[in-house]
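Please read through the structure below; I'll follow up with questions.
The complex appears here without one of its protein chains, the remainder shown in place.
Each chain gets a letter, A, B and C, in the order it is written, and its residues are counted from 1.
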Amino acid sequence: MKKKKWKLIRQIWDLIRGSTFIKLGVSIIIIFGIMAVFSPIWVNRNPEIYDPIIGVDPDVHGSEGPSLKHPLGTDYIGKDLFSQLLRGSQIAFILGIMVSVLSTTIGTIVGLVAGYYGRIVDIILMRLADIILTLPRLPLLIVISGIFGTQSNWIILLILSFTFWPTISRVIRSQTLSLRERPFIESAKVSGVGNRRIILRHLAPNVLPITFYYLTVTVTGAILVEAGLSFLGFGDPSNMSWGMMLKWCFTTGYVFKAPYWMIPPGLCISALAFSFYLIGVGLEEIVNPRLKKR
Amino acid sequence: MDTILEIEELEMSYQTIKGFVSAVDNVSFKIMKGESMGLVGESGCGKTSLGMCIMKLLPENARIMNGKILFDGEDIVPKTEEEMRKIRWKGVSMIFQAAMNALNPVYRVGDQIIEAIQTHDNISKEEAREKVEKLYELVGLSPERMKNYPHEYSGGMRQRAIIAMALACDPKFIIADEPTTALDVIVQDQIIDEIVNLQKKLNMTMMYISHDISVIAETCNKIGVMYAGNIVEYTYTSTLFDNPLHPYTKALMSSFPSIEGPKKELKPVPGEPPNLLNPPEGCRFYPRCSYAEEICKKENPEFVEIEKDHFLACHKVI
Amino acid sequence: MEMVNVEHLTKLFPLRKRLFSREKHYVYAVDDVSFKIEKGKIMGLVGESGCGKTTTAKLLVRLLDPTSGNIYIKNENIADLRGKELKKFRKNIQMIFQDPYESLNPRFIVHDTVAEPLIAQGLYNTEKIYNALEVVGLKPPEEFLFRYSHELSGGQRQRVAIARALVIDPIFVVADEPTSMLDVSIRADVLNLLLALRKKFDLTVLFVTHDLAVARYMCDSIAVMYLGKIVERGNAEEIIKNPKHPYTKALLSAVPIPNPKAKRKRIKIGERVSDAVNPPERCRFYERCNYKKDICKRKYPKLIECCKDHFVACHLYG
Partner (left out) sequence: MSMERYILSRVIQIIIIFFIVMSIIFLLFRVIPSDPTSFLLTPSMTAEAKEAIREQFGLNEPIITQYYLYFKNFFHGNFGNSFYGGRSVMNIIKERMLNSIFLVTTAVILSYIIGITVGKAIAWKRGSKTEKFFVGLGLWFYTMFTPWLGILFLWIFAFKLHLFPLGGMITSEVWIANPSLIEKICDLIHHLILPLITYVVLWFGGYMLLMRNSMLETLREDYIITARAKGLKEKDIRDKHAARNALLPIVTAFAISISFSITGAVLIETVFSWPGIGRTIVEATLRQDYPLVQGAFAIITIVVLIANFIADIAYAYLDPRISY
């Protein structure tokens, strides 16, 4: 059995090596990972100046360009932009991955259950998914965060996951529907295998590649939507995400005067979203044999 | 009699991640005008690849490595795609498997046949339509059906339409690739009957590809037996059934149950067909052959005419 | 001793309800079917696609719930078993599926596949797995235990599927076209294996197939199905040599014969038009029959014994 485990790790390694998309995606993610880890080190040298929320450099008045002390310059009240950028990578990672894990898990379970049991369970779950899918996502998020009044990253996380699971569950369900008709499932039933075991041992492993695909693609969606919300002013004010950096740059009138402030957050959002999507596309090319060369 | 198709030492390979798969290897044979040749073999033996070589409709990763395909005296291997385009359907056409989704689901069946005619013959749409109507009657379909979509046809009707399409440009040579495989017994029989009758009526030259030797026995006057990319025996149907010489041909015949005659025990061929990624040295059949000798292991037997019009590739018999 | 006794088995599938329509439409997939199989015998269930033979097979292993009727296996009626009782009974009946590429979970190794029925019944035992693999000719078992199904050849996969079916010592096995996806040379091997296993374990088998020649080779008795009904049933040799029902005759006449000299007489009948949706009271074969009489339109003929152990449902007899 130990041999089997090594085989799996080898397979994953071959997968990464074999696809340019995945290689590039993983490299970018590693860079941002380093940024996220480096964040507390940079801040803790002198939190009074470098803390992205409460730190202010008393020597600086208004936004200033890059210097040795502030590699990316400062914002309009003298906060260090580099610390904000580092903290932003933490938020993007945590939020993106948590939303992705939560919504993919819900989506996969709902899809499996709806597809396998069918009938009334299927109808209820899928109609619910349909309704959520029909709702325009960003306006819905805006309205909800507006009504809740106080925004926190936890609420944003929940709302994002709530709008992301239906897409996944619909795909998993249709996959389950076709798997359910496959003879190996019938074969298991004839042998007296119970429903739970069929779902866990037969269906789940066979939809896993799709789940993995959505796991990465959803991170992209979550990062972009969170950034959008923050940019519009519905982010968690107790923290500094990339979207919020861009928002402050845009609303304080520095947007055209301070490219050192405007360019990095947008670039980071786009690059991190891009990298996760690249992995998804790489996976899709491998998983979906119909996209391969004939 | 004129030769329509002559294949000389044809070799075709697919490039895969794991290496070259030689799907067709050292194949040579001739088909005369008016003849119908049956190509029989198991799945993966290269019979469909051979058919696709003749139309030069090969996937990107396939390459003709060697040999000649003389169609009407001209070698088509070096021809460009544009030159081939003119030979296709006008020179060689194909009867596909109906279940293969060979008809485009979003166009009316009649229009798909008219499209083929208009590509090659410079005639008006009306004339083409009249021609298709005649073809429909010829294959036993009501011309009114032309305006239906493929999904509105039954399996048998779809196959008839595909036959009509293959005849649309009066081709010199028709390849039928497992045309009845997906059909039910009774419909299959009717289609076979239709093909045999058309072949006689129009004096078609045809190559009929099938895995079922009994279907070939009823439709073709010559049979080529294919195994692992090689044609191992090629002769007249009656000769082959009276006097099969290659051990594989013999084995193939005795592994089919029949509804005729007394109930006989089947004698299966031991083992499984070889993996064409690394086929066995020497004769490709030797690991499963009960007559195998030392030489079979080392040398691939040549494909020679051992009596008039009877070709064979086997060390033991020669 | 009767091992299997099926009485008036019926399965209706409701058609998707139309909006604003109160009428209910049903497909009569299996309609009042009765037969018996003696212990240790093989019965063939023959018919074209869509005739209800696979539905019957699935009903017998309770993959589907019958609409009405009884299924006695060893004198126990399993038609209404539910939950735990059904699960317990499942170790007595097993099924071999058509396509070995599909009936094995691609993510399971051979060990997991074969062990699954044992685990489900709480009888896990390594020795049994080794034995089952050996019995189907996968020797030595250690060499196969840790392979995934894509690492096996077609014949090996079907052997694994058979091993899985036999590992819990069932008394009744339903084989649904177990060789139709296999190549000719391997098919004979698997057929012979099934015959040998039947002898060894004294198995009772329902053998579903569309191929009359295979049915003749394998079975002691044959039942012919058409649109949900058994139209003829009797000793295998008798059905093949002396068919009574016009449909059986047509079916037999459509089987190609691997002998170019044997000119068979085709019986021409039309292509199937009606499905078994709300079938009328008349004979299902009426539209296609060459011998139809007035009474055939009014009444479905009963299955009667026309000669010893030979039953036919046709107004021409009796």
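We take it that a residue touches a chain if its C-beta (ideal position, glycine included) is under 8 Å from a C-beta of that chain, and two chains touch if they have at least 3 such contacts.
Since we're looking at a predicted model, the values are computed, not measured.
When you scan B:Tyr14, B:Phe96 or B:Tyr248 for touch with the missing chain, the hit is B:Phe96. Only one residue from A:Gly33, A:Gly65 or A:Pro136 touches the chain missing from this view: A:Pro136. Residue-level contact of subunit A with the missing chain is found at 130-131, 133-140, 142-148, 220, 224-225, 227-228, 231-234, 243, 246, 250, 255-256, 259, 262-263, 265-267, 269-270, 273-274, 277-278, 281, 290-291, 293-294.
Mapped onto subunit B, the interface with the missing chain covers residues 55, 57, 60, 81, 84-90, 93-94, 96, 100-106, 115-116, 119-120, 149, 151, 165.
One rule holds in what follows: only the chains that are shown with their structure count from here on.
Mean C-alpha positions place subunit B and subunit C at a centre distance of 32 Å. Residues of subunit A in contact with two or more other chains: none. Among the residues of subunit C, none is found touching two or more other chains.
The touching residues of subunit C, when paired with subunit B in their complex, are 48-49, 153-156, 183-189, 191-192, 210, 212-214, 216-217, 237, 240, 250-262, 266, 268-269, 271-272. Those residues of subunit C that touch subunit A in the complex are listed here as 58, 61-63, 86-88, 90-91, 93-95, 97-99, 102-107, 116-117, 120-121, 161, 164, 168. Residues 42-43, 154, 156-157, 184-190, 192-193, 211-215, 217-218, 237-238, 241, 251-253, 255-260, 263, 265-270, 272-273 of subunit B are the ones touching subunit C in the complex.
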